[in-house]
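A single structure is presented below for examination.
Shown here: the complex without one of its protein chains, the others still in place.
By written order: A and B. Residues from 1 in each chain.
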């Protein structure tokens, strides 16, 4: 297994982020698309830019229209796909290496108010751990001793709840019930022995409808001491869903700025869905089914299969995909208005690229 | 098993659609209701018409009211039930017989813009395959060679995605990723060997939030080579949920224009739920439980029972009902505002009639 899941998500072949040509090379539509890209060397443009250009192409009154409304729509859709994966400032979910202090893995998290680029040119107000939305991924082993040091550099109080971990009550992170709020300028330290494995989350539990919506959340993944055979995989992807003021996002980005998942033909991959939003998101993968192995970090009694998995707020679902079908596969929320408009795809859309 | 599921839904006894008297004859309330119908021979009226009559019955100022507000409400509710199943123009989900071309089953689909009568007198703008909303039902066998010929007679581009089928990438139907869009006036041909059995769907994957919402969707059912004993049934119903601009619909119609499901006492039936909308719809059957056998066309590890099944967008759930309880059973979405208002039942309501 590739140990660093987030890097896989961005950089499957350890040679830098996949670029648009790589992406389309694996597509059934690749030949056409790549030549189109060759003729149009402004890959960073998103659908919005294409829409502007289409508008410019609209003829003045009295002239014969050179481009129909249908053609304009197709151009906007095409521009969105061509722009993918679009570069934006900032990457969320980067693995956070701990400092080790006498056997304790120490993670430092600093909460700040920032601007975050969700899609090309779309900068939103955010709250972030270590400047990332979602915050950095913490990945530990069952039984590890862990210290999380939270420093609040925001203008309002906060606290961290470790969602899914079965911790002593005083580490539960709920202001006025288990601890005082961590006020602006203050530092608060959590420390515990990691009790249960699985895909968990950490997030604010103070003014949380706002703070989690704006980005104070991250993956807290606990590898088991004794992995089951079904969870021995080639690649391991964390897939955090969010909605609200940042729009519809996967790992903090909206299409075309979402990162593709890339694997090689024949590989077995794991996807860890985590919903930190306010709505359900039924995730649909094209081409291959998913086998559900864990719910909220707990193994299901018997794995089951589907192609559309309904992920509700606060839930985590871990699935296995056997990458048996080469190509570029659409991968999106099946609430269609979360994924496509008349201007093309946006929001909760990415692809799984299965390379031959 | 009756081979043609859709005909069952409309015509259980092969003598034409069930009429209002048939429907109420099997009801515990039948005696009262049928005599009421006899006195009121305008069965095609829906609740709306009743509301108008009630309004006419409202006394002028200063007069003693002859009908209370509560009575008026009851009259509207009763009129809705009496109107069921109401006739409307057009029927969706009709079985589509293939043309066979040297061993290949060929299905022709023509996408057009039409008006569709969702409920009596309520005509909405729609996009339709072969003039139906949902499109015609395609039913094949695992391993069949299938050709789907799509002709676009609409004013915007489109494409078909076979949701749930594990097809080669170039048959996946996503414009600019796996194929060019099918432009107005163009024809595009899909051809593949059907790989996996179960309840699947076909629908537009271009401007899909609009096109699927307006009707470019249908059932694609793949019968297995070796059916399991649990799926040997007497009747087989396809049950497509949609919401959006057409309102809340079952197989393209709103109550009282929805079709009842009709079975005989002691029969075993299968219901294939498919959600093509934007919202969850927890489907509640009165009187008898449902046994879940398949999720997205994949057998569940162990069948499980419920009376309310949450169906999310893009999901399919197959259930078995053993018709052990005679009578007319309400069958509806349990998000109550999808099924009833102060004017009576509407939207996502039908009945299961179990005939003695």
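Keep in mind that, in the parts below, a residue touches a chain if its C-beta (ideal position, glycine included) is under 8 Å from a C-beta of that chain, and two chains touch if they have at least 3 such contacts.
Model, not experiment: these values are computed from the prediction.
S.K.: Using the touch definition from the top, which of A:67, A:100 or A:209 touches the missing chain?
M.R.: A:209
S.K.: Using the touch definition up top, pick the residue from A:168, A:227 or A:266 that touches the left-out chain.
M.R.: A:168
S.K.: Against the chain that's been left off, what residues of chain B make contact? List them.
M.R.: Interface residues of chain B facing the absent chain: 27-29, 32-33, 69-71, 73-74, 77-78, 81-82, 280, 282, 284, 286-289, 301-308, 310, 325-330, 334-337, 339-342, 351.
S.K.: For review purposes, identify every residue of chain A that touches the missing chain, sorted by number.
M.R.: 155-157, 161, 163-164, 166-170, 172, 174-181, 183-184, 205-210, 212-213, 278-280, 295-298, 300-302, 310, 312-316
Everything that follows uses one rule, which is that only the chains that are shown with their structure count from here on.
S.K.: Averaging only over C-alpha atoms, locate the centres of chain A and chain B and give their separation in whole Å.
M.R.: 35
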